[in-house]
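My questions all concern the structure below.
One chain of protein is taken out of this complex; the other chains stay put.
Moving on, here comes chain A:
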């Protein structure tokens, strides 16, 4: 006992209050192993320190997820859909371009499969008292592909470039209101301080692989990334052919150790079907992402391994809250009560999804308050709510896109709505027509009274909480205006410790469940498919594939 206490005293020495709070929470039994890892990593506790703390608290330590391995050497062939537009770290906006970026570049922080942050180019990080300034310490042994050493100047330039609205940066969707141009400051050659626009308890996620544009480039990067792709990553560009593919060779000087593979070969496809066929036919070793719809032949197939990751990728079913038939919240609640979510998950995803409870707080987020009552199908209650709202039913149009399972879900929603007298006409468009110009008045997405949009995975729920739901949110298709909600979200974003985050999350969850501007039916898992002889591939639900420790055969 005395030994344990002295170990702890040693562990706590030199930690900030916030960091020590996380350790206290673990010892008090209020954090389980997973939550501790996640929150400890967020506030900058190192893996070694957390392992020691967990050992003291009698918990198992971090297992090695990458223990399995095969013969080093050889080439891995990866199939993905062709990236749209040019590959430029500042502007890449799809899950295909980001896969290319991530082979040649590294992030300050890696958001691993468990949403636990791991050090990458940064070794440690910590916030100040109120979470407005975050300080990151950098590795001193990192070399770019052109031989130069990475320093704080490169980090400042890379992040500042992404925070600058003049560059058309895609990372602004994350940085806006969080980090402005000029907020990134060099402290010394291996230390960078980020001065934020507002307190933010989750800032390290903004510099992690979640913010897939945030790879570190040389300070003098001036565009035309496709020509050389100079980064610090485990692989170096050999050749890039737009719309066709890319090949990479290993970077023997990689700071994280020499990659096991010799080469990575990426082939671009137009669709999922040919990728599935290529995998079954042995022409590729990995398919970046497969969806349940359309790759049924891969499941229960011994010739294929499916890597499954829980994620918070989801569909948002919005209802206009300010006008039209859904303006009464009881009608929105009634609509949400018509869906049998368990069955949707079984039928559409073979069970490979988490149930949604009409808020962005997916079960996978540790801050989610799991005590909030789960909404379940209840037609009787729905009819009663419709009657209280003074309607026996109405006609409406449901607008969505012809991708993945969305048309199938749209048909199911139509059937469900019919049970309470809502007569739905479907309008299924291609994504270009649906998003339109993405501004109100010129976008079916933002203008439709009742519609559905797809949202990809994020490490933290902040973007889901702000863009589609805050009164001034740019993706607010439901026209949701609620000052109480806006205030709660600000509290949540600023909250540094888990208790405060959970507290705010619970309030937000209950408010959204009551108001129901958006139905969140499920959060589906990320699926990557590989050949059976492939080992060590580490996917993230963002779409990255970490291949440094991968082997083929």
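For this structure, a couple of remarks:
Throughout what follows, contacts are C-beta pairs under 8 Å (C-beta built on N, C-alpha and C of every residue); 3 or more make two chains touch, one makes a residue touch a chain; residues count from 1.
Throughout what follows, contacts and distances are computed from a predicted model.
The listed options are "3-oxoacyl-[acyl-carrier-protein] synthase 2", "ABC transporter permease", "Cell division topological specificity factor" or "Sarcosine oxidase subunit delta", and the UniProt record of the chain not shown names that protein "ABC transporter permease". Across A:177, A:324, A:407 or A:421, the residue that sits in touch with the chain not pictured is A:407. Interface note for the absent chain: among A:113, A:177, A:347 or A:456, the touching residue is A:347.
Even with one chain removed from view, chain A keeps its contact list with that chain: residues 272-273, 276-277, 280, 293-297, 340, 343-344, 346-348, 402, 407-408, 410-412, 414-415, 425-430, 433.
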